[in-house]
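Yeah, one chain of the complex is gone here, protein chain that is, but the others are all in their spots.
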Amino acid sequence: MDFMTLIAIFDSTLRYATPLLLACLAGLYSERAGVVDIGLEGKMLGAAFVTGGVAYVTGSIWLGLLAGTAASIALSLIHGVASITYHGDQLISGVAINFLAAGLSIVIASAWFGLGGRTPSLPPEARFQNINLPLADTLQNVPILGPIYSELISGHTILVYVALLAVPVTWAVLFRTRFGLRLRAAGENPGAVDTAGVSVVRLRYYAILIAGLLCGLAGAYLADFAANFVKDMTAGRGFIALAALIFAKWRPWQAMGTCLLFGFLSAAAPYLENKSFMGIEVASQFIDALPYILTVIILAGFVGKAIPPRAGGQPYVKEQ
Amino acid sequence: DPAIVFDLGGKFDKSFNEAAYNGAERWASETGGSYDEFELSADAQREQVLRRFAEGGNNPIVMAGFSFASALETVAADFPDTKFVIIDMVVDAPNVRSIVFDEHTGSYLVGVMAAMASESGTVSFVGGMDIPLISKFACGYAQGVKDTNPDANVIVNMTGTTPSAWNDPVKGSELTRGQISQGSDVVFAAAGGTGLGVLQTAKDEGILAIGVDSNQNHLQPGSVLTSMVKRVDNAVYESFTAGEGVEPGFAAMGLANEGVGPAFDDSNAPLVTDEMKAAVEEAKAKIIAGDIVVHDYMSDESCPSL
Amino acid sequence: MKKMPRWADVALIPILNLLIAFIISGLVLLAIGKDPWAALGTMIDGSFGSSRGVGYTLYYTTNFIFTGLAMGIASHARMFNIGGEGQAALGGLGVALILLAVPWPHWTLALPAAILFGGLFGAAWAFIPAYLQAKRGSHIVITTIMFNFIAASLMGYLLTGVLKVPGKMAAETAKFPEGAHLPTFHEMLAPFGIEFSKHAPANLSFLVALLCLYVFWILVWRTRLGYNIRAFGESESAAVYAGINPAKIIIITMLISGAFAGLMAINNVMGEAERLIHNAVEGAGFIGIAVALMGRNHPIGIFLAALLFGFLWQGGAELQFEHQIPREMVTVIQALVILLTGALDNMVRRPVEKLFIMRYKAKGL
């Protein structure tokens, strides 16, 4: 495998990882505040649909992004009303949101565009442009570092950089601000937050709103990347993000590492496929499953016990 | 009225089912007739829906997909006066018309075009789910490429092993980019909704793509070299037109009767050279004449060209 | 202590919840220009109005009972088994292998073998995640998600390869021998002079599912194992104090859970398709999660929830026939039902509770 192939794999890794990372961080905010969120998938899907539709109609990906994010936040709010205000089961609510997004996106899309579940293709001007970082072209020919900078680091759409930037920001918010301290406390011992005079309900709502926002970005990324919305296009990424979150033990930097790892496994898989046809017949399913198999192995071998936020999954009830 | 049943992918799968849907719509708009339709959401519904339509007096009943075979076998016997049309599979019954397509020969021809359009000598294929039908496409394609340029390299990737593999344009796009980084400059997508991502990426990255099933040339004009159309729409259209008089028996849709083959239209005219056209015509003639034997993956479930 | 009478708790509240879910669904239908009343009529008539409709409804119900039980038993040990999908798929493999391996003379022999192999394979697929959770602390949610994907790949490999019928297009095994045919409702009821549609997939597995509901109840509330499972689920530290071995309970519970999921194969694989097809589970594993959660992990609840989802699946299909309502509408209705009955329960419960308490107070209780 030559150097440029490696660059291509890492480049692809970054793109695979972006929606995972955004969704994973979404889950991180939510679960750190004590609200388990298996509705990441649904929120991404909803956002992808609305982004695709609105960006096409308005011709602006930014408006699409805005609307998509709003849709994702709306789904988050349903989760919030059910699991925070009405103390409902967070898992059920998440499952329901996944179904709701899967169904509504198609029902609405059919009524809207008449293309079945699909939205029309976005013209290039209604998509995010690749951002060329300064000097990317100039440095291109510098050996080793040149390609790394100009091919790998430079030349992605804005959401890739947003996702990467969201990691230190999340870290800082969680561990260096008042809000983060309270948020983490709400996920560990909401009683402590409440008796300290801070509203657990409001904190948890903030957390899921942020989660909605990040899922919205993740969904918008998918719609923009594929240049349209297709039925069920999240293809299980929300669940993988959830797995990544647990793998990362609910920590932002580890979340980035995990998402990059998952992205890398997906990116590298096609290169591993045997070039002989009989080989494909035998190996393609194995290659396809490889990321999942490796995840299990790594989890069993190196990561060990992941302790979730202690109050996670339980509604905060102080009075019945 | 006639009726049509779509397979699990749904009628807007950008591919096979959609082609069938287009045929039905064409019939409806041209004749002003109306038809009934159903999109499966569970495997157990196959027999149910066929029976429902037959009892409701729909005739003929067209079903798009090889998976209907066993359901049809039982239902057809119970409704001897109803005509059934099954696409992509052969069911032997007095009231069933079976229409199958030579995907491998059509794929061969687009392979020829791919080999000629490629400057790098590396072309590629993105399949949806790894099932025999898709291998049939891939194998014919590879043979067409290799026969045209024996030194050519064909990269084959399948998107996945679950039904979501048909609806993952993002992964389709990444697979394409991976193939590009390995040198491919023509990519053939037989992957339903996933293929949309392939075509998009081909356009974004400035290489050529080949569409499938329906004519997809217009989706990304200037980047889609051609589409390996499979005239499922014609099959449905003709069945609907024939109405209750649809003729039972076996119909093979191949190159000879324009059932499969590359699509040429205004969208891809600038990309297709006269040489290509000539080469396609020549190969087509040879295949029809039997001078070229395109290996059918289904015959022995192997592919010598890959 | 009492906040409301038991009938209100177990019947009134869920019915009110369902009502709201259906009202919202009706609004969605109105929005896409369909008549909700007609739709409801069609759904009810389509799923319960004819013996064929009932046959389909109960067929889906049977699937959901099995996956619901799988999720339910795991929940009692406070484990979230998302892997029902993969375990049910492997159950199908087990059933297919044994039914194809032996030229079964009669279903009475084939069924026990299928139950054994379906359960065994489902359990085996649950074993690795269980073992890793018990011994290595690997989170069961991730590992079971991963095992769903791995199962899909494995089944894809087998069904497009060694198990496929050569020369056939479909990724499926050969048809099972005649002797492995399970009696359908039609065949079961005919001796009693009851006419039941010949063409509905409901079969003897439904009775097996009912039996499993009973076994589940006995297991959870009448056996020592069930006691230990529940105790462990409530408090691991207390379980250790009482001499209950956590690793053992995790593994045993997950084996039972996987076995229940695997048993689904006797319905969809053995009873309906009579061969193993790719992706035969069709999301029933995930519906099982909702079924168990809504059914509060109790067999009666699981049965009712499974029946409700069976109704939605079958009735939803009828919507397409009669009203050309897109099949995804059913998913929307499902989502609303899950949301309202499962997660937004308190929205209705609180005001109703208040009413009852006011009444109690007025009566001086």
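Worth pointing out:
Letters A, B and C mark the chains as written, and numbering starts fresh at 1 in each.
To be clear about the criterion, a contact is a pair of C-beta atoms (placed from the backbone, for glycine too) under 8 Å apart; a residue touches a chain by one contact, two chains touch by 3 or more.
Basically, contacts and distances are computed from a predicted model.
One chain of this complex is left out of the view, and of "ABC transporter ATP-binding protein", "Hydrogenase maturation factor", "NADH-quinone oxidoreductase subunit J" or "Cytochrome C oxidase subunit IV", the protein name its UniProt record gives is "ABC transporter ATP-binding protein". Taking every chain of the complex into account, the absent chain touches A, C. When the missing chain is restored to the complex, the residue among A:V193, A:A223 or A:A268 that touches it is A:V193. Touching the missing chain, out of C:L12, C:V102, C:L189 or C:I357, is residue C:I357.
Listed by residue number, the positions of chain A touching the unshown chain are 175-182, 184-185, 188-189, 191-199, 310, 318-320. Within the complete assembly, residues 1-3, 218, 222-225, 227-228, 230-231, 234-235, 237-238, 240-243, 245-248, 353, 357, 360-361, 365 of chain C touch the chain that is not shown.
Rule of thumb we're sticking to: only the chains that are shown with their structure count from here on.
The touch graph of the protein chains shown is complete. Chain A and chain C have centres, each the mean of its CA atoms, that are 29 Å apart.
Centres computed as Cα averages put chain B at a distance of 36 Å from chain C. Separating the CA-averaged centres of chain A and chain B is a span of 34 Å. In chain C, the residues that reach two or more other chains under the touch definition are 149, 152-153, 156-157, 160, 326, 330. Across the assembly, chain B contributes 10, 130, 161-162, 301 as residues in contact with two or more other chains. Those residues of chain C that touch chain B in the shared complex are 52, 56, 59-60, 149, 152-153, 155-157, 160, 164, 166-172, 175, 199-201, 268, 272-273, 275, 277-280, 282, 313, 316-317, 320-321, 324, 326-327, 330. Residue ranges on chain B touching chain C, taken from their complex, read 10, 36-39, 41-45, 47-49, 51-52, 66-67, 69-70, 88-89, 129-133, 161-163, 298-299, 301. For chain B in complex with chain A, the residues that touch the partner chain are 10-12, 14, 18, 130, 135, 138-139, 142, 155-158, 160-162, 164-165, 167-175, 177-179, 181-182, 193, 196-197, 200, 219-220, 301-303, 305-306.
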